[in-house]
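For this depiction, one protein chain was excluded, whereas all remaining protein chains were kept in their positions.
As written, the chain order gives the labels A and B, with residue 1 at the start of each chain.
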Amino acid sequence: MKRFLQTICFIALMLFLVACNSEAAGTTEDGKTKIEYWHVNAETQGGQTVKQLVEDFNAQSETVEVVAKYNPDMYKGLMQNLQAEAAAGNAPAVVQVGWSFLNYFSDNFSYVSPQTVIEQHFPEDETFLQDKFLPNVLDLAKNSDGEQVGIPYSLSSPVLYINRDILREAGLDENGPQTWEEVKEFSKVIKEETGKYGFYFQEPADNWATQALLESNGAQFITDGKATFASEEGIEAYELLADMVLEDETALHIGWDQGVQSFIDGSVAMAYTTIAQRSNIQDNAQFDVAAVKSPAWEGKDVKLPAGGAMLTITAPNEKEQKAAWEFMRYLYSIESMAEWTKGTGYVPPRNDVADAENGLKTYLEENEMMTAAVEQMDGVVPWASFPGDAGLEAEQLLLDLRDQILGGSISVEEGLTSIEDKINELLND
Amino acid sequence: MKINRTVEITWHVIFMATVIVLVFPIIYAVGMSFTPLEDAYNNVLNIIPLHPTLENYITFFDTLPVVKVTMNTFIIASVATVFKVLTSFLAAYAFVYFQFKGKEVLYFLLISTIFIPFTVTMIPNYLIVSDLGLLDSVWGVILPQLADAIGIFLITQSMRSIPISLIEVARLDNLGHGRIMKDIVLPLVRPAITSVGIWFFISSWNEFVWPVLILKTTENYTLPLALQMYISSEGGTNFTVAMAVSVITMIIPLLLYLTFQKYIIGTFTSSGIK
Partner (left out) sequence: MSALAAVRKTLHLNRENAIGYGLLIPSIIIFAVFTFWPFLYTVYLSFFDWNMISPEKEFVGIRNYMEVLGDPRTYQIFGNTFLYIVILLAINCVVPYIFAFVIDIVLKRWNGFYKSALFLPAFISLVVGSILFTWILNPVSGPLAIVFGWIGLEIPNWTKSEGWVILVLSLITSWKVFGYNFILLYASINGISREIIESARLDNVPLWRIFFQIILPMSSATGIYVFILTIVQSLQYVFTPVKVVTQGGPDYASSNLIYHAYHEAFVVYRTGHSATLSIITMALFLILLFLYFKFVDRGIYYEN
């Protein structure tokens, strides 16, 4: 009996606590418009900066209060949560949408183009986008129909991180390789001289870096809505990577976290990965580390897909849309952009932040590793996002192909051609 | 009968090896939680930190209201556990001691839900929780978890092994169902209840897929969600802070276990679960 009573008391106490708890989540009493901002920034990727920016914004705004929601598992995870939210008939106000989801997002979710909101409610900002952003940067946020879905916010590009100590030990140029052909040669020498792996090519759940590798060689992922990566140049480029993994055994074929871990502890001499890893690598590597520009192919121009995300307005009503732009305008101010870059390692999408005194001028002078990413921004192209319902499936097919090629179960030529056909079939449906 | 000495030693060696394999990662995690990230990367073999630091814990406490988050996790896990055990017990009692139409079918239906993949229920449940206005609340996390038939299964199993004559005698004495449940059945199935209770608590404590979907504001976070804040493919995982969060996450169930260990083990060994 005693225990029974104890249990009842325990339940009562719990219910009480739960009741108290749910009161905390209410709406604002002071009449501010409360909006949600969904982001993907983990603590290692600017989470603190998001928190700071939102707090500062809330402190200075008399009309809007922003609640930031973190979504684990990057843009894919955010998209999953957004899907559930949309199915339930709700929507946050401002959402980060990753570039590879550009078409999927604009096909399936309701959003308003920022310019529309601006023209409706903020005539004073009418030329904001035009003035502050380079046209090629703004274009990154246009879907396959040419609509401006959102505004670029986080811009990243792949760079080559090098371990100068190993390069010197192997008697190689400590400034790292300039071309992909050199990357291959360097790796061979490193393996022979030091016994270590020469190179790691990032392997996340997307084809971003692969696109950089192939398109820099003159291949084209998508031409007029069709997959065209299996061109001669595409095959040649992919073969270089496959050869390094399978034939030379100088490149590591391994998951992203593990690959970066192996670069940081000095087991791999060079790593090709996003500039967003900069602070992780810079803070933790105990060797002479540098980031150099993405390698080119002999005699060709570098083409790098922009990584990162845009901000889109998904607020369902005018009141929230207005609030959303007020918040976004704050995020795109020079000071906020500068904080954002420092916190995340992303390259600022606004054209005037890098040189502004209240922006990043001193910061960039002090952080050489960022320079590589900033300097290569003129080679930036949109992240290939396959149009239509089958877009994500197409992306997945390419990912599966990477496992097959680097696992040695299919040749590059056969793999690329067959997957290209398959994707085009899907896109035709 | 004597046990052969070499056989005994062999078994001790096997058990020791297993214990080491199972416990080493925990010790490693604890060690890493007191190590600066830079050291962790560069000296993976140092289980005992070279430069011990509380930095990882401080980072965690600076980012989140840890006490509140721990409370949330605790409330969710306890409420879910108590409710699940209670409803499972009642259901099991009905299945074992009552004869009514459709009993077998109903039992089969409930037990078969054990095999329903959670992907099936995820979106519809999200819609329900959203319609109930429970997004971003503890109840939104708790409610869907309650539908878990594993408790009904184990408690029914356990009740069936109680000699039916005990119950019949009690019925002849005109004892009500309330009394029978409390005085006869409950003490006898206590081991089963304890073991599903532990199972429920640990599962709910560590649940992360569902809370990610439901909870939004950091004040409402649970510990497994807090852990997610230090894992990122793009920015890199902060391994040492993640380990600090893990240590905090495992400490409460561990303390609970150690506190009630005597009771738990006692429950098991006095009667055993059949």
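Quick notes on this structure:
One rule holds for everything that comes next: a residue touches a chain if its C-beta (ideal position, glycine included) is under 8 Å from a C-beta of that chain, and two chains touch if they have at least 3 such contacts.
Source: prediction; values computed, not measured.
Of the listed residues A:N58, A:Q80, A:Q148 or A:T228, the one in contact with the hidden chain in the full complex is A:Q80. Here the missing chain is touched by one residue of B:L50, B:I114 or B:V169, and it is B:I114. Although one chain is not drawn, the whole complex shows that of B:V66, B:L175 or B:I202 it is B:I202 that touches it. In the complete complex, the hidden chain is touched by one of B:T81, B:S137, B:S158 or B:N220, namely B:S158.
Within the entire complex, the positions of chain A that touch the omitted partner chain are 76, 80, 83, 86-87, 104, 108-109, 197, 205, 252-255, 257-258, 261-262, 265, 267-268, 389, 392-393, 396, 399-400, 403-404, 406-407, 409.
What chain B contributes to its contact with the hidden chain is residues 1, 3, 7-8, 11-12, 15, 18-19, 22-23, 25-26, 28-29, 44-45, 86-88, 90-91, 93-95, 97-103, 106, 108-125, 128, 143-144, 146-147, 149-150, 152-154, 157-158, 160-164, 177, 191, 195, 198-199, 202, 205-206, 208, 224, 227-228, 231, 237, 239, 242-243, 246, 249-250, 253-254, 257, 261, 265, 268-269, 271-274.
As a convention for this text, only the chains that are shown with their structure count from here on.
In whole angstrom, the spacing between the mean C-alpha positions of chain A and chain B is 35.
The residues of chain A lying in touch with chain B in their complex are 1, 4, 7, 10-11, 14-15, 17-18, 21-22, 24-25, 36, 40-48, 51, 67, 69-74, 77, 81, 84, 87-90, 156, 204-205, 256-257, 260-261, 264-266, 274, 276-277, 279-281, 283-286, 307, 344-345.
Residues 37-38, 41-42, 44, 59, 63, 71-72, 75, 78-79, 82, 122-123, 126-127, 130-131, 135-139, 142, 182, 212-213, 216-220, 225, 228-238, 241 of chain B touch chain A in their complex.
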